[in-house]
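Every protein chain except one is present and positioned as in the full complex.
Going by the order they are written in, the chains are A and B; count residues from 1 in each one.
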Amino acid sequence: MTNSWTDIKNTDLVIVMGGNAAEAHPCGFKWVTEAKHHRGAKLIVVDPRFTRTASVSDYYAPIRPGTDIAFLMGLIRYMIENDRVQWEYVKAFTNASFLVKEEFGWSDGLFTGYDEEKRDYDKSSWDYQIGPDGYMLTDPTLQHPRCVWNLLKAHVDVYTPEMVERITGTPQDRFLKIAEMIGECSSPTKTMTSMYALGWTQHSKGAQNIRGMAMLQLILGNIGVPGGGMNALRGHSNIQGLTDLGLMSNLIPGYLNIPTEKEPDWATYMKSRAFKPLLPGQTSYWQNYPKFMVSFMKSMWGEAAQKDNDWAYHYLPKLDVPAYDMLRMFELMDQGRVNLYFCQGFNPLLALANRNKNTSALSKLKMLVVMDPLETETARFWENHGAYNDVDTASIQTEVIQLPTSCFAEDEGALVNSGRWLQWHWKASDMPGQAKYDTWIMAQIFLRVRELYRKEGGAFPDPILNLTWDYADEHEPSPDELAREMNGRALADVYDLADKTKLLTAAGRQVKSFAELRDDGTTASGCWIYSGSYNEDGNNMARRDNSDPSGMGVYSNWTWSWPLNRRTLYNRASADLQGQPWDPSRPIIAWNGERWEGNDIPDISPTAKPGEVMPFIMNQEGVSRLFSRGMMRDGPFPTHMEPFESPVQNVFNDRMRGNPVARVFASDVEKMGTSDEFPFVATSYRLTEHFHYWTKHNKVNATLQPEFFVEISEQLAAEKGIERGGRVRVWSKRGEVWAKALVTKRIKPMICDGKTVHVVGIPLHWGFVGAAKKGWGPNSLTPFVGDANIETPEFKAFLVNIEPAVGEAVS
Amino acid sequence: MTIAPNMDSPRTATANPPTHPVPPNLGQAHVVRSSAGGPVAENPQPLTEVAKLIDVSKCIGCKACQSACIEWNDTQPEVGVNVGVYENPHDLTPEMFTLMRFTEYDNPDTGDFEWLIRKDGCMHCAEPGCLKACPAPGAIVQYSNGIVDFIHENCIGCGYCVSGCPFNIPRISQKTHVAQKCTLCSDRVAVGQGPACAKACPTHAITFGTKEDMTALAAERVEDLKSRGYDNAGLYDPAGVGGTHVMYVLHHNDKPQIYDGLPEDPKISDVVRNWKGPAKPVGIAAVGLAAIGAAAMALFHRGNSVSQEDEAEARELVQEELRGAPVERPHDKGSA
C-alpha cells in the first residue's frame, strides 16, 4: 500500500477492482465503511461476480476475468477525452512531458522489438530521448508528438467505450457511469483510492493491471495524497514482511537484488545500480544503494566482509536465471532435478498451479521437509484419499519429514501489514505437542551444517563458517535479537556526512535510521528499510499509542512503519509546486518556507525545496512514470492481452495467445485448453469465512462454510441442467473436481466480442485434511503459467467445462 | 460516542470496555417480567434501555458475528454441508443463535440487482411473544434494560416460545432439551461489555449501546442512505411488539420482508394472545365450576338409587324371560 489502512477513511471514492476487500480483508474494509459513513464516500466494485464487497457498493459493474487492462485504458481514455485530468500534478509530478525515442511504437497488440522466437522484447526503443547533458529531453507544454502524454493519448485511443464493452463484457452504460464517478476525482480536492489484491496479480499480465490503475491514479493526481494511492491488500498477514525481507530467490532484504551470473564482481554489480538522476538537482534515493548493500554484507558476514574483498561479494550466489520462482522450482522438480525441498509455512500442493503437476513433482523428490503449525496437504501428498487425492502411495519414494512449528499466537515478533506497519505481537499461548519455533529449527539445521563444513571442509565453506551468528543462545535466536539485527548498528562511530565532527551514533549502538548507514563498512543492517524499527529508543514496533491528533488516521505512534515510520509514501506529492496541500482540508505535510512539516514523515529531504526536488525520489526521474521505459518485460504501457486460456481471441492480434512474453514451460503448453473444448471462464477466489487453507482446520470456520462449491449463473445452470445444491463435475485440460453447485443471480452471462461468456466461480478453501468436508482447490484446474514479470500464477482466468455429476466422491 | 463513567451499560461495543472488574448486574433485582408468573423484582432497579443496532447497509456478511457467537457461547455446532446457499448453518439452531441470511433481490424500481444480507437473531422485543407463551415460571425473563433472557434451569423444553415468537427465533436443543436463542450477551452486558457479535463485527455494522444512542446513530445512517438514493431507508423498530432492543437500519424499510422474510408488522399472534389470554381463566373457571357443581350435586342431591322394588322387578323380568313367557317383544323404537 502506498497509504495505510487507516488512511482509507479520508477518501471520497473507493474503487475495488482486482480484489474483494470486504470478503478477503474484512477488518481493513472497516475503513471503507468509515469513509462512507463519515465522508459520504462512494464505493465502486468491478468484478466478474457480484461479491460481498459489491453488496455494500454504490455502483457495480461486471467484467470478464482477465480483461482489466482494457477497462483501465478505457478509463484513461475517458479522462483525457473529457479533460478529467489533474493537470498541474500530471505536468509536474509525472513523466508526461518527457520525450520518448522515435523508434518506439505499438501495433497489432505488440510493442516495438518483439522477438517471437525468444518470446521477449528488445526494449532498447522503450526509453527517453536523452540530451547531450545526460538529462532527458522534455516538452513541458505537452505539444511534442513524442512526449509521453501524446504517446499515451495515442495508445489508449483504441479503448473506446465500445471497445471496452467488446473486450470486457462490461455494458457501456455501466462503464461510462463509473468513468464519470472516477472523473470527479481529478479535482485536487477529491481523491479516489484503489484497493486491489490477487484479482489483479494472479494473471499472466498481473503487474500491468496494477500499472494501469497506477497510471489512472497519477492522471487524477491521487498518488501521495490522503485518501488516495495504490493500495495492494496483501493476502497473508505477513506477506508484506516476506517481500520486505526478500524471501524470494532473486532478492536480498530491503528490495536489493541477488546478483546474476552477468555480475561476477562488485564493480559490475554496482555499475548498473548507479541511479544517476535524470533531472538536474533531483534526489535519486537509490544512489544510496551501496550503503544499504554494504551494511547488509556486514550484517551477514561481519569481519569477513571487508572493502578489499568487495565485502565478501563472492559469498553471494549468482543467479543463472532471472529467478527460481515457485513455478520454475516445481518444473525443475518435475524434471527430477531437485532432491530436497524445504517447505516452510507453505502448502504448494494446493497453492501452486496445476495440482497434478505438483504431485508428480513432489513424488520425484528424495526428501521433503514440511515446517508448518498445521497438517498440510503437501505433507500428505503421498497419502491416498480417494478421489480427493488419488495417488499410488506405493510408487512414491519421497521421504517426508514434518516439523511442527508455532502458530502466530504462540510466538513473538512483528507482522507487517499491507500498510507497511511492523506490528509487534506477543505470545498468547504455548505451542502444543512437539512444536518448535521456526527459528529454533533453522538454528539447529544451521549449526549442524556448519559443523559438517568445519569437519569436512567442502567445496566452499566460507559463507557458512563466517556467517554472523552471535545470538545469546546460538540454538535459539530471539525475536528481539533478530529485530535489532535488521535495524542495524554502528560498528564504528558514525558521523554526520556533512559535518564530520558531529557524532551521530557511537560504535556498538543501534543506528537511528537508514540515513546513518554507510558504505565504508562502519555500519551493519540486515534490512535497511526496517532501519529505525528498533533503535536506541527501543522497540518502536511495540508502541501502542493510538492517539491521532490530526484526526486523519495517521497514528504515528502506533507501532512503526517502514520507511522511517512514514505512513503515506510519496506524501510530498500531496502538496503542489509551492508546497501547499492540494486539499487544504486534508493536509499531511506542507512547506513552511524552510522545511516540510505536518502529520507524517515527509517522503523527501525535510529541506528539499518544492519546485526544485520532485516528489518521486525513488525514481531517477524524480517524477512518476506514465511510461515505464524498459522496466517491465511486457511493455512501457499496459496493453490488452487475453489470458492464456480465453474464450475469445485478442481483438488486436488473433495470433497472440496470453501474454506474449510470459514464460511457458514446454511441458505446460500442451496442457492449455481451448474454448471449443472448455467453453467457460473460471476464476478462483477466497471466501470471507476462511483464510486460505488454514481455517478449514478450525471447526468454527468449517461450520460457517463447510463444503467445496462452485458458483454459476442461473442461465448456465439451466443450460447444463444443474440444480442448486446439486453436485457438478468441473474439469479443465489439467484436472477435474467435484463440487456442490451454488446457482446464483450474482453471476450473469456476459457478451464479449459477440460471444456469450459464462463464468464459473471456484473458491479455494478445501483440501483433504482438516475439520471441513473434503474437497479440492481450484489448482486442480489452473494453468501452470505466471505473470511475465514476477511469475505469479494465472489463477484468476482460465477455461473449464462443467456438467451435473451423480453420486458422492469416494474418500 | 463515549462511555460515561457511571453507565450501567456500555455505550457502544466500540468504546473500550471497562478493564476494572464491574459488579455484574442483570440479576433478579433487574427482572421486570418473568414467564408464567415467575418471580419479578418488587422494585426493579431501573437500567438504561440498551439496543443492538444492525446496519444492514454496512454489513458485508462475513459471519464474524456467527463465529464470535459460537465461541463466546461455546455452542460447538456440527460441521454441515453446502446446499447451494451461503447460509451456514442453514438456519438458526440451538447451537447457532445468530445467522447471516442472504437474499438475491432484483430491485424492480431501479432495475439493479442487490444482495441483501441480514443478521438474523433474537430481536429482544419490548413485548416478547416467547415470554407470553412460556408455561414455565421464570424460564424467560426480561430485565429492566430490555434484554429478554432464557433461564435454562427453569426451561422445560416444550417449544411454546417458538410458537410465541413473531420472528421464529428460539430453537429447542435436542441434546439438552432447553430453548436457545441470542441472549444479547447478557453475561457480557452485565459486566459492562458489549455483545460478542458487535465486538467482532469488522465494519461496525453491529453496534451496541443505549437505545437512545442507537436510535440517534440510526438516524444518521438513514440520512446517509437517503443521500445515496435509498428514499425508503429507515429504522426497523417495530411497534407491534412494543419496539425491539435489536434494531435494523434497512435501505428498504418499506419492504422489510425482502430481507429474507423480516416481518412487516410483527406482533404476538392473536391465537397466542387468546390461548394465553381468555382461554386460561375461562378454561380454569369452566373446569372448576363443573367440578364444584358436580361435587355439590353429589353431596347435597340425593343420588339416583336402585330400590328394592327395582330389584324385585328385575327378578320378575328375568324369571319371565328365562321361562320364555310370551311377552311383548321389545322394540327399539322406544315408546313408553
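Everything below uses one rule, namely that contacts are C-beta pairs under 8 Å (C-beta built on N, C-alpha and C of every residue); 3 or more make two chains touch, one makes a residue touch a chain.
Simple rule for what comes next: contacts and distances are computed from a predicted model.
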Query = Any idea which of "RsbT co-antagonist protein RsbRA", "Formate dehydrogenase subunit gamma", "Universal stress protein family protein" or "ABC transporter permease" UniProt assigns to the chain that's been left out?
reply = "Formate dehydrogenase subunit gamma"
Task = Please provide the labels of all shown chains that the missing chain touches.
result = B
Message = Please identify which residue in B:19, B:43 or B:305 touches the non-displayed chain.
response = B:305
Key: Selected from B:219, B:239 or B:318 as touching the chain missing from the view   = B:318
Query = With respect to the chain omitted from the figure, which of B:26, B:79 or B:272 is a touching residue?
reply = B:272
Message = For chain B, which positions touch the chain that isn't shown here?
response = 36-37, 135-137, 154-160, 162-163, 165, 168, 172, 174, 177, 269, 271-272, 274-275, 279-280, 282-284, 286-287, 290-291, 294, 297-298, 301, 303-315, 317-324, 330, 332-336
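The rule we apply is simple: only the chains that are shown with their structure count from here on.
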Key: Residues of chain A touching chain B in the complex   = 22-23, 26-27, 29-30, 32-34, 36-37, 40, 42, 50, 52-56, 58, 60, 688-689, 699-709, 723-726, 740-746, 771-773
Inquiry  = Give the list of chain B residues in touch with chain A in this complex.
reply    = 57-64, 66-67, 70-71, 76-86, 88-89, 104, 106, 113-117, 202-205, 220-221, 224, 227-228
